[in-house]
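Of the protein chains in this complex, all but one are displayed in their positions.
Let's turn to chain A:
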Amino acid sequence: MMIFCGIDCGTETLKIVLHVNGSLQWLVLPYESQFEPSFVEEVSYNFFKNQGIKISDIRNTVVTGSGRKLVTFAKKTLPEIFCLAKAVEKFFPDAGVAIDIGARSFNIIRCKRGRILKFITNNRCAAGAGISLKILSDILEVSLKELDDLYFLSQTPCYIHSACAVFMESEVISFLHQGKKVEDIIKGAILNFAGKIATLIAEVENEREIVFSGGVARMKSIAFALQDKLKKQILIPQNPEIINAIGASLIAQEMDIR
C-alpha cells in the first residue's frame, strides 16, 4: 500500500488528509479548546484506525499550519505556502495566484508550476484574516452562516474603511447606533475585507487565474465581494479548507519517490 499523510494544524481546526493509492480521505475537526499537541496525535491515530490503516503503513507524513512545530510524529514540517503551491499545481495548473484565508492568517502566493515566485502573509495583524469576520458576527449577534446570507440582502451597503479589526468594530457599533440595517453593515464590512485582500492580490499579480482556498472560502459572500473587487472570476476548490493538507500529502508522496 502506498499511503501518504498530510496534516494541517491550523489555529481553529485540524485537517488530516490521507492519500491512499491515489484516492483521498480526509478529516476536518475544530479544536475544542486551546491547541494541544497530544490532541493532534490522538485524533490522527483514531482517524487512521477508523480508515483501517496501521501507522506503520504510512510511508510519509508532512505537517503544515501554525501548530506544525508542536507535532512530534511527523517526518517533515513545512510552511503553508509550499503546500498551497503544490496543491494548486495539481488541481489548478493554469492558476497564477492563490489566496488562502484561514482563521488567523492569510497567505497570498504567486506561483508557477508549483514554485513560489512571490508571497504575502498577514504579518502580526488580524485584518484580512477570518477572525475579523468572527468579530463582526459577534457584534452583530448573527452566526457566520447568517452573516454570509445577509450579505446578499443588502442594496445600500454602509461605507466601512478601517483596516484594523478593532477600529472596524467601533465603526460597526456606531452604524448600529445610527440605526443602519444589519445587512448593510455586513456588506460594507465584507467589501472592506475583500478590498484589502484585492489590493494585496494586485501587488502580487492579477493576470492569470486566481484560486481562493482556506476555511473563509466557504463563505460565498467573500468570494462574491472578491470577484466584485477584482473584476474577474475566481476558482474555489470543492473542499477549500483542506487544500493545504492535500498539498502536504502530495509533498509527502513526492519525498518518497525521490
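Quick note on the criterion: contacts are C-beta pairs under 8 Å (C-beta built on N, C-alpha and C of every residue); 3 or more make two chains touch, one makes a residue touch a chain; residues count from 1.
Here is the rule we use: contacts and distances are computed from a predicted model.
A.B. asks: Assign the chain not included in the display its UniProt protein name, restricting the answer to "Biotin transport system permease protein", "2-hydroxyglutaryl-CoA dehydratase", "Glutamyl-tRNA(Gln) amidotransferase subunit A" or "Dihydroorotate dehydrogenase".
C.D. replies: Checked against "Biotin transport system permease protein", "2-hydroxyglutaryl-CoA dehydratase", "Glutamyl-tRNA(Gln) amidotransferase subunit A" or "Dihydroorotate dehydrogenase": the hidden chain maps to "2-hydroxyglutaryl-CoA dehydratase".
A.B. asks: In the whole complex, not just what's shown, which of A:70, A:125 or A:230 touches the removed chain?
C.D. replies: If we include the chain that is not displayed, A:125 is the one touching it.
A.B. asks: Among A:3, A:40, A:71 or A:165, which one is in touch with the chain left out?
C.D. replies: Residue touching the chain left out of view: A:165.
A.B. asks: On chain A, where is the contact patch with the chain that was removed from view?
C.D. replies: 34, 104, 124-126, 131-132, 135, 162-167, 170, 173-175, 177-178
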